[in-house]
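All protein chains but one are shown in place.
Presenting subunit A:
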Amino acid sequence: MTLSRRQFTKTALGAGALTMASPWVRRASAAGDAARLGVLLPLSGPLASLGNDVRRGFELALQFVNEDGGVFGQDAELVTVDVPSSTEATSQATRLITSERVGVVMGSYASSISFAASQVAERNKVVYFEQGAVADDITSRGFKHLFRFIYPASELGGGAAKFTLDSVLPRIGMSAGDVKVALLYEDSFYGTAVGEGARKVLTEAGVNIVDDTSYSYKTTDLSPMVQRYVQLQPDVLLVCQYTPDGILFWRQAREAGLEVKAIVGNGGAHNVGDFADALGDDVNGVLNAGTSVYIDKAGLSSEAAETFTRFHGEHAARFEGRQPSAHTGMGFNAMWTVLRDILPEAGGMSSEAIREAAMALDKPIGSSIVGWGTKFDPETQNNTRAFPTYDQWQSRQIHTVSPSDLAIADIKGMPLPGWGERGDI
């Protein structure tokens, strides 16, 4: 197609006029202070599986809130953008804030994405609620508009290490003095921070860490690492992996016949259904530190228990019988708290009011579907009432085993039986 000079001028003028007019057009549509929230998640690319899990949680919370009358008397609205990796985080966050003019940004599951995107929000003085990215440094930058619902990675890794020392070692008949632990983690913000947290606790307890290794989650082969462990023969493997590398590692471990007495994961792969599907019965017995939506609702407040039942029922109905993952639960919790508690308290979409409402929020432990409460630390703005729970795969389902008031099962099958012999756990 050839374009004459006149046609070109017309098109260019038209496009220019549209571009210049668009901020006013959009501003007009945003009038009336409806709750319009930006959602920033990896919905394609290697992290997409869990990113979509979080989105399901966000959407379910939005659905419940709108069914119950919405926010400020009208339906709340989400503007969702796909951020496959940290490279796109800055531009997409900028688009949400300057072009879509959202009043709040909710993100983003992956620490590297959260890191970049929250910076844009801070610069534009828009409140950013992080639901599931754990790297400690995200909230150590002194940002005033960034709140985090989940515990930081150091608490996750440290918690997993403490859980190993307190609950796993007695069951495999070993003590901190004689156990050999290997640490393996993927090398992005998430894995590295979890690894550091675990290393600190283990070192303080005087545990012999026989190996401490990181790798890229985009790898296509982990058999050399498996061979390291075949040689080193650790008793406990403490790992932090995303889903693809987690599946690859444990399948290759099975193929190489790597036997350990206990496996402790740190979220990521180790509490999602895809992981269990890939390993079959051999997933049974694997322990995990993280968050769970398979907890005892008797440990929750009556209102949270009711939401818990509604969440599970509606999730199955809306998403074709799919089981919710921990990430869906955490996404739901964050969106639910923002839409139900923080925004109504703020009374509008001004960043300052939202910030004050978030700071004032004070909900006790057991008031959410994942067992947490909400109280943001005035300094770091981390949620001080979030904590990891500990789970074990039993009968191919994840079961919370600790803390005791949220546990639905006891730890079984320790030391871990060999591959192919875990059907009974």
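The criterion applied here is as follows: a contact is a pair of C-beta atoms (placed from the backbone, for glycine too) under 8 Å apart; a residue touches a chain by one contact, two chains touch by 3 or more; residues count from 1.
In the analysis below, contacts and distances are computed from a predicted model.
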Per UniProt, the name of the complex member that is left out, chosen from "Rad50/SbcC-type AAA domain-containing protein", "Amino acid ABC transporter permease protein", "Acyl carrier protein" or "Spermidine synthase": "Amino acid ABC transporter permease protein"
Which of A:Pro46, A:Gly70 or A:Pro403 contacts the chain that the document leaves out: A:Pro46
Absent-chain contact - pick from A:Arg101, A:Arg171, A:Lys200 or A:Arg228: A:Arg228
Selected residue (touches chain absent from view) among A:Pro244, A:Gly290 or A:Pro388: A:Pro244
Selected from A:Arg123, A:Arg141, A:Lys218 or A:Arg318 as touching the chain missing from the view: A:Lys218
Touch list for subunit A against the chain that is not drawn: 43-46, 48-49, 51-52, 84, 187, 213-216, 218-225, 227-228, 230-231, 243-244, 247-248, 251-252, 254-257, 274, 277-278, 280-282, 419-420
